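The structure's right below; bear with me while I get my questions together.
With one protein chain removed, the remaining protein chains of the complex are shown where they sit.
Take a look at chain A:
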Amino acid sequence: MDERERINRLRWRCTRRAMLEMDLLLGEFLERVFPTLGPEQADAFVVLADMEDLELWPLINGSRDCADPVQAEVLALLRTVRVK
């Protein structure tokens, strides 16, 4: 799978989710922040994006802790996203 295909698949999985909140947040993150991530953080984001919305939302809003340190870094970045 080439880079365009990989990103498009990720874009679909970020912007066709169960909840509007997550479409907006992950879509914005993918456009603005994802291109600046290192490879490890990028992989961690893919793992997070594969989670279901009601698993991921508590991790983003901090009501549940994340044990994985790299995922925690990405979650901290996700928290800073402001949807325009």
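The definition used in the following text is that contacts are C-beta pairs under 8 Å (C-beta built on N, C-alpha and C of every residue); 3 or more make two chains touch, one makes a residue touch a chain; residues count from 1.
In the analysis below, contacts and distances are computed from a predicted model.
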| item | value |
| --- | --- |
| Record-based protein name (UniProt) of the chain missing from this complex, from "DNA ligase (ATP)", "Succinate dehydrogenase flavoprotein subunit", "Dihydroorotase" or "Phosphate transport system permease protein" | "Succinate dehydrogenase flavoprotein subunit" |
| On chain A, residues whose C-beta touches the chain left out of the figure | 1, 4-5, 8-9, 11-13, 15-25, 27, 52-54, 61, 81-84 |
